[in-house]
Every structure is written in structure tokens, then in C-alpha cells.
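A single protein chain has been removed from this complex, and every other one stays in its place.
Which chain is which? They are A and B, in the order written, and residues in each are numbered from 1.
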Amino acid sequence: MTRRVPLLWRASTLACALALACASASRAAEEAAPPAEPGLPRPAFLVAEPTPNDNGTRVTVRWPRPDAWPEGWRYVVYISLDPSWRWFECGAVGPREGLLTSRGIAPFYPYHFSPGDEQYFIVSPLEVDDIAAYWLPAERQVCGWVEGSRATLQESQSKLAGLRDLAGKRLAFRAVAARYRPGWEAQANRAGPGQQAAAEFLKSTAKREKDMGVAILEERDSVLDDLARYLLANAVVSAEAEAMLVSQDAEDPAAMRRDLEKAAAALRIAQPTAEDRDNYDRLAYALDLALLRRQLGDTSALGEDITGQALWQLDALTREADLPPDLLEARARTEKAAPAPDDAALAAALKAWHAALSSFERDSSEGAEKQWATAAEGLERATQQWQEGMRGVLVSRLAGGRLVAPPQDCLGAEISRLGPIVEGCQKRLKQMQYDNSRRPYWFRLGLQTPSGERLAPFDLTASAASHAAVFDMSTLVNLVFAVGFTAAVLFMVAYVRHHPDVFVRRIAGLEAVDEAIGRATEMGKPVLFVHGLTGVGDISLLASVNILGRLGRQVAEYDSDLLVANNDPLVFSLSQEVVQEAYLEAGRPDAYRPDNVFMVASDQFPYAAAVAGIMSRRRPAANFFMGFFYAEALILAERGAMTGAIQIAGTDSFTQLPFFITTCDYTLMGEELYAASAYLSRNARLLATLKAQDMGKAVLLASLPVGTALCNLGLNWVQVIYTAYDKGF
Amino acid sequence: MRPIKLTIPLALALLFGIFGFGIQYVVHPWAADTKEVIALWSRVIGGIATLLGIYSLVHLHMTKIQRKQEGWGYSLFFFLGFLVITAAVVYNGGRWLLSAKVEQSVYDLLYEALYVSAGATMFSLLGFYIASAAVRTFRARSFEAALLLAAAIVVMVGQVPIGAMISPYFPGISEWALSVPNMAAKRAIMMGVSLGAIATSLRIIFGLERSYLGGGD
Partner (left out) sequence: MRVPWSDPRVIFPLVAGAIALGLLVHVKQPIEPQESVVAVHDYIQQLPKGSAVLLAVDFDPQAMAELRPMTEAIIEQCLDQDLHVVGMTFWPLGAQLGYDMFKTVADEPRFRDKEAGRDYVYLGYKPGDLSQVITNMGENLLTTFPQDYRNRPTGTMPIFRDVKSLRNVKYIIDLAAGSTPDAWIIFGGDKYNVPMAVGCTAISGPDLYVRLKNHQINGLVAGLRGAADYETLLQKAGLGVGGMFAQSLIHVMIVLFVIAGNVAFFVGKRRQRRRG
């Protein structure tokens, strides 16, 4: 007894001591730890991965969704090429933004059926504006200049055409004014009731003439600005190529391409280095510049031709407009004197810009950012000054006269020549962007307060490179349905080989085909077949052509005439072939008349008018309307009904069915159009496909009540499957 | 002759059918590029076929005029319209064909005065034909026909402002008729049509259906 008490005492004392120690430790911990921050918690993990089922341009970032979401707070997603480099904001994600995963059936595709409750955000790196400005800036700039030079020439061309119009209008206005001016002047000088009105009229006429003159001069100046901009674009691209290709083998694009391919391959390995990335960028840009320099050629001579032509045209139009000298002088006085364009200054500004860009890429300090912004402003100023200087040169040349008419349209020729060059440049830029988008990127999360302030990001990063998938797994359900239905069709086709007796319910419209053709033969009148308005890409057209083939054979056997009115050239070729073969199959090639299958009109209502006219004149005894119809359906069917023809229509156009039902003797609704060919042929294999259709319909019909019942019980499997069929997982 | 007219086209139909079907499930950029190339081919073919269509029209009307067939006078109008519009487009307000389209040219006048007016007139014929079709065929011969008739009357009156003036229930019932039974029927027909279209496509792809080639089964 005595021994147990000390043991118990020791145990309980120890327990109490331990408890006290824990309590004080936690109190101490509470006192030591900072008070709980308001806002969203640091996520337990951050995952970056290539976006599944993507074409290789996007990356997905995932993190666990917090249990509580304070009002106004948001997660901010940042992206960078390297954790030590500059970070850029991709977007801010609120509680209902970003995409939420949800619990569901087995995790097949991580986003909708993840076992966890996560938030995710899909980033298309090159669409993040800040990054777009940062990555490939030089490449974008050059491509922009080349595109811009073409656009500028096109603007000049259309403005010159507009100037011609303006000059013509001014001359016409002056001529009319001159005719009536003497009368108005006389009235203005004569005291009387009309004196003031005449004076006002003369004043307004003079003002109008002056305004038209001013408009012509403004447009002329605008063309001069465009020309200066075009020449600037050429100068920038030349200076850039001169600066960047000094150490490159600029004469061998083939070798450069090979080097570039090697560099692109290096990017595709799991962890390319920063040098790999730089190497690729440098080689891609160099190749682009080399090709452009070669394609644009010696722009000085070409630019002279284009400028010469434009200036000559401007001079001729200004003279044609017969502007008063005082207006021209007043305009000339507004021209500011500008120093001559300085190529060296432009080259220096470009060099400084490139140097600042290199520092900016590596140095995330504010200083580097400011330096780049300063260099960008400097480049802007240099280009502005160059452009103004060049404009001044053009104005002097224009004022100097002695311009020579160009031997040919250099402007138009240059625009055409630049077309493929611009396309090539855009294509190369797109490839560079695509290769860049497949690099690894780094991501991290930060917070945005309700007031919009950005807090320091969490010390949690993740990295991933996008990857082009081959098969889109989210469409798996769709594929399963498609393959399943195809298997059903093929199974039924194989099944009827041994069980050829296939029952298909009676379709009154198709049973009446024989009767209709027989009636037409008895009356000695033709049969008219109308396809509908769709082209060969539409399955309903193919279904109607199949029916036409069978009809053609029957008409040939009955020795009647078949008129086929077409509204699409491809359908017309197809119909001709089908009808000719049908007559051949029926053993009546002599009875076939090519003129009976004809093109009518390719537009809806001209087609309807023409066919209605044929019905009124030729009075066919039987009309077949098979295919997809729009509003012309009623015009055709009603016209046919008025002529007393027997009419059989078949369409899958839901909105036209009521019109056909009310005006035609028989109507094939929806799928009956597709069944018609099989029905008419009575071929067991074709009828077997109708059975497969029925199987498909049975599945759909069964899933409706089953799915509804399950939904009411809170089980949405059927709904999920059909949603996945339509929209993917 | 048979391989050219039958076997090769069937093989091509199978190949392109399976390829076209499979490429819908491929998300690699190569698939998008290939689809663009195929779309380009079909535009080129369509462009060439347009020439065939023009030839057919010209041939048809020329033959009618030459043989003085019934209604040959109308064929003269075809040539008149064809030539006048072509001339207007080529003239292009004096700038001729290769310049940008001139505003307010003869073509615009013809377009607005003739084409727009004629097109609107043809569309307006629908109003007349609907009236005569409705009068002639909307008879309550059976229960279903009576139901159709009642629905047509309610929807027609409900869709115009006068319906609301006659009774405030008309617009609501009309809206219900369009969005419930109409939609149910449309969905049902769509399901059947979709399955029918898939089955027809499969028949063509696997060569079960050959009428479009002009041959037998």
C-alpha cells in the first residue's frame, strides 16, 4: 500500500506537471506567434501542370480552396520565367472565379471530379499582357513595323483615291457656283428684300469652297505623314538588322534555320536552362531579321520610287483642285521646320533600348525598370524626330516641283509585294510564340486586400511547361457513344446477313412514291425534284441525293421526265451524275436529258421564284421536296398545291415541317428523310442501320426516366454522362 | 472503269470519313492546321464548281433561246441581268475592277433598287401564301387537327400586341406553347434527326450507301 501511493503520487504529479508544461508552452506559443492575419490563408500546396487536353499553350495552377473566404479578398497569381527574375501578375481570383473542382465520380479528369476541393486557374502565358510586352518585345516590334509599313501604304493609296474625289467635287462645286454667282452678286448689290439672303449665300459659298480646299490640304498632309511613316518603318528594320546581325552569318538563312531547330529542341527537354532560352530567342530573332533584310531588299531605291509616285500624284491632284495661292501659302506657313532625319540617332536609340531590355530581363530592381522605360521613351522620341525630319524633306520636294510621273504603279506593286513578307513575319512570330509558350514557367500566389492592395506573395512556388496533348480526354464519353453507335450499326449489318427479314413500319409518304410517279407518267407531265438549300457538306443533302438516285431509276423505268432544280453548283454536278447513272442502271441511257438537271439560282428567293415559275409553266404532276429548307418551303409547296400536283416532302428542318404538313399530301418528318433511301431500296443492310438507329433511340428513351429518377434521389450519374458527352469533362 | 467510278471513291470516302471523325478528338495544333487545309481545299473546289454552275445556267438559257422553247423570252432577261450586273461591277464607278469598290455606284443602285426590292417582295409572298394555306388546310377534321388549330390561333394572336388587348392571358399562353410543348417536340425530332444523320453518315463512310455515286447498292 505504501509503495503504490508514492507511485500514484509520482504518476499524477508527473501528469500534472506535463499538463502544466503543455499549457504554459501553448500559452507561450500564442504569445510568441503573431496574431492571426485577416484574409485568406497560405495554401497548403500549389501545383502547376500542363493544362490537360490542351493544344500546348496553357498551364494550370491549382491550390486548395480555403474553408472560409473573407469578403473582398482575392488570390493573385504571378508568373515568371525563373524564380530569380521578374514576376508578373496573371490575374486575381475571387471566391466564384477561377474554376472550382467538385466532388463527383472517380477522378477521371482532375478538374471536375477531383477528390479534393480545389481552386484552379488556367494561364495562357503569352496572353498575359505584361508578359507579352516583356517577352519577345523586339520581335513584336519588328513584326509590327513591317505590318505597319504595309498598312500605311494601303492607307496612302485609299487617301489618294479620296483626294481625287475631293478635288473632283470641289471643281464641280466651283463650276456650279460660278454659273450662279453673277446673279447672286447682282442681287447682293441691289437694295431689296433678297439682298441679305444673296449676301449670306455668297458668303456661305465662299466658305464652303475654302473648307473643301482646306480638307484637300489636310488629306494631302495626311498622305505625307503616311509616307514618312512608311520610310521610317524601313529605316527601323534596316537599323535593327544592321545592329543585330553584325556577328551573325546573315547570308545563310538555311544554316540559321538548322541552328534554330536545334535550339527549339533544347527547349523541349524537361528543364532547359536560361542559356537555352536566350539562345533560342537570339537565333529566332536573327533569322527573322535576316529574312526580312533579304526580302525587303534595298529599300532606298524602292522607297524613292514609291515616294516619287505619291508626291507626283499629290502635286497633280493639288493642281487639279486649283487651290487659291493664299490658301497654299497659309498652309505652308503652318509647317514647322524640322532637322533632317538622323539615321545615326535612330540606331543609337535602338541600341540603348536593347541594352536596357537586357538589363531589365535580369535585374528586377526598380532602377532597371526605370532605365528600360527611359530607353523606350528615347526610342519613341528618336522615331518621332526622324519621321518629322523626313516629312520636312517630303514637303520641300513637293514644294520644289519638278516631279516626274512614275512609269508604273509602284505603290500598288509594293503593297502586293509586302503581303507575303508580312505573312511570313507573322508566321515566324507565331512560331516563336508557340515555342516560347512550351517553356517551363514559375508560379506563385499572393493576396489582394479588399481595398485592392497587393500583399507580399507566399513563399510557395510551382513550375510547369505546357504540353500539347494528342487526344482530348474530355471528349472520351463522346467517343464512346460514337464508337458504340457505330458498333451497333456494324453489328446489325452483320446480323441481317443471317436474318434478312427486317421489319420496318410503313411510311405513307414513301409508299406513295410509286403512285406519284405513275400519276405523272399517265398525265404525261414531268416529275419535279427539289433538293433544298444546303450544300454538299450537309448530311440532309446527301440523304436527298440518295433518294434522287432511287427516284431517278423509277422515273427512268416509267419513261417519264425528271426535272431537278439545283441551287448549288456542287450539288448540281452531283445531281447530274446521280440522275445519269440512275437512267443507265434502269437501262434507259437514251432517255436521259442533261437539260433536265439544271442550275437555277444560288440565292434563296431567286431560287424559290424560279422553281415556282417552273411549276406554273411546266405543271409537273408530282413534286418532291427533299432536304433542308428555309422560308422558301411554303412558297414552293403552296405554289405546287395550287397547280394540283401530288406533293411529297421530307425535311429535317423543324420550322418548315408545319408548312409542309399543311400543304403537301405526304410529309417525311425528320429521321424519315434519312430512312427514305433505305426504305425505298428495301436492301436488308441499309434497313439494318435503321434498326441500329432504333437501338440508339431506345438507349436515349430509357435514360430519360432513369436519369430523372436518379437525379431526384441525388445521384446525377446519367446527367454527368450526358453533360460530358456534350461539353466534355 | 469500275475501280475509278466505284472503288476509289468508296475508299476515299472511308479514308476521309474516318480521318474527319478521328480528327475531332485530336487537340494537338497539327489537327487545327490540317482542318484549315481541308477547309481551304473545299473552298477551292467550291470556287471551281461556281464556274460549272455559271456554265450550266448560260447553257440552259442559251439552248432555250436557240430552240425558241416555251418561255424563251424569260431567258433573255437572264442574260440581260447577268450582263448588266457584271458590267456594273467591272465598271466600278469608273475605277474599274481592280480598285476598291466605289460608293454609290451603278452597282449600288441596281442592288438597292432591284435586288433588295425583289428579294423583299419574294419574302413578302410568304404572308399571302400563309394566309391561303391556313384558310385551306386548317380544318378541325380530327382531335389532333383541332389541337393544332387551337394552338395556331392562340400563338398567332398572342404574338401581336392586339392579343394582350383582347386578353392578358394570350401572351402568356403563347409563350408557354412556344417554350414547353414546342420545345419538347423540337428536342424529340432533333434526337431522331441526329441519330438518322449519324446512321446516314456511317452508311456513306462504310460504303453501304452508294446512290450518291450514281451506282447501285
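Assume a residue touches a chain if its C-beta (ideal position, glycine included) is under 8 Å from a C-beta of that chain, and two chains touch if they have at least 3 such contacts.
As the structure is a prediction and not an experimental result, all values here were calculated from the model.
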{"item": "Neighbouring shown chains of the undisplayed chain, as defined at the top", "value": "A, B"}
{"item": "Option touching the unshown chain, where A:E209, A:E242, A:E388 or A:D603 are the choices", "value": "A:D603"}
{"item": "From A:W69, A:W312, A:Y630 or A:Y722, residue that would touch the chain that is not displayed", "value": "A:Y630"}
{"item": "Interface with the unshown chain - residue positions in subunit A", "value": "127, 147-148, 150-152, 154-155, 158, 426, 603-605, 630-631, 642, 654-655, 727"}
{"item": "Positions on subunit B contacted by the hidden chain, ascending", "value": "32, 35-36, 39, 42-43, 100, 108, 111-112, 115-116, 119-120, 122-124, 127-128, 130-132, 134-136, 138-140, 149, 152-153, 156-157, 159-162, 164-165, 171, 175, 178-179, 182-183, 186-187, 190"}
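Operating definition for what follows: only the chains that are shown with their structure count from here on.
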{"item": "Chain centre separation (subunit A, subunit B; CA means) in Å", "value": "25"}
{"item": "Sites on subunit B touched by subunit A in the complex", "value": "21, 24-29, 32, 42, 45-46, 49-54, 56-57, 60, 63, 70-71, 74, 95, 99-100, 118-119, 122-123, 125-126, 129-130, 132-134, 136-138, 186, 189-193, 195-204, 206, 208-209, 211-217"}
{"item": "Interfacial residue positions of subunit A with respect to subunit B in the complex", "value": "53-56, 158, 161, 434, 468-472, 475, 478-479, 482, 485-486, 489-490, 493, 535, 537, 539-540, 542-543, 545-550, 568-570, 572-574, 577-578, 580-582, 584-585, 595, 598-600, 602-603, 605-606, 608-609, 613, 617, 631, 634-635, 638-639, 641, 652, 654, 657, 659, 662-663, 669-671, 673-675, 677-678, 681, 683, 685-686, 689-690, 692-693, 696-697, 700"}
